[in-house]
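For this view, one protein chain was removed and the others were kept in their places.
Our next item is chain A:
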Amino acid sequence: MAGLPADDVLAERLRSGDDDTFALLLDGWSGGMLRVARSFVSTEESAAEVVQETWLAVIEGIERFEGRSSLKTWVYRILTNTAKRRGTREHKVVPMSSVDDSGPTVDPSRFRPAGDPFPGHWWDFPPAWPSPEQGLLSGEVRDRLAKALAELPERQRLVVVLRDVEGRPYDEVCELLGITAANQRVLLHRARAFLRGKLEEYYRERS
């Protein structure tokens, strides 16, 4: 959402009851918030309620926004706290503390084995993808990506959704999910590698 006024201006307008500004944020941010909420709770309905509850808390609590983070960060903090509480109540707990995701992210059989003159090097390079002008993000590619996102383990999905889909900065994602930078990097890497693999499959089928 380019063209939004600065955070202190936005906050002041919300405090003074400017409903156009509220509608602008509601329409601009709710879609992403729904996607994030959905990674924490079990159903679409729950996710919608989490977003609803978050906006109500924003309406009530905008006085407490002090501008020490961005407004969006502040809203996302309320969102993730609300979603976590809700997820716990639904007994859907996303474990955040341990990195159990290990092992290579690319099939080891794609590399030459020990004893080969070029051990650890590609047998065959990854196949080239059509250039973006040929429509990288056709509807079909979008569907594939959305489906592949849903297949990811929850922690990986949360990190890649916040970072790549929602474009949140890495320090905010550490704070929101209560994970270290190193942990976040591992989860993000595994998620992106998995999604890259799905796109490769898609382009391979089509060529």
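Convention: contacts are C-beta pairs under 8 Å (C-beta built on N, C-alpha and C of every residue); 3 or more make two chains touch, one makes a residue touch a chain; residues count from 1.
The working rule: contacts and distances are computed from a predicted model.
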item	value
Protein name (UniProt record) of the chain left out of view, among "Putative anti-sigma-YlaC factor YlaD", "Lipoprotein", "Phosphoribosylformylglycinamidine synthase subunit PurQ" or "Response regulator"	"Putative anti-sigma-YlaC factor YlaD"
Selected residue (touches chain absent from view) among A:Pro5, A:Gly120 or A:Gly178	A:Gly120
Of A:Arg64, A:Arg89 or A:Arg142, the one touching the omitted chain in the full complex	A:Arg142
Residue touching the undisplayed chain, where the options are A:Leu4, A:Leu26 or A:Cys174	A:Leu26
In chain A, positions touching the absent partner	14-17, 19, 22-23, 26-27, 30-32, 34-35, 48, 51-52, 55-56, 59-60, 104-106, 108, 111, 118-122, 124-126, 128-129, 132, 136-137, 141-142, 145-146, 149, 160, 164-165, 167, 170, 181, 185, 188-189, 192-193, 195-196, 199-200
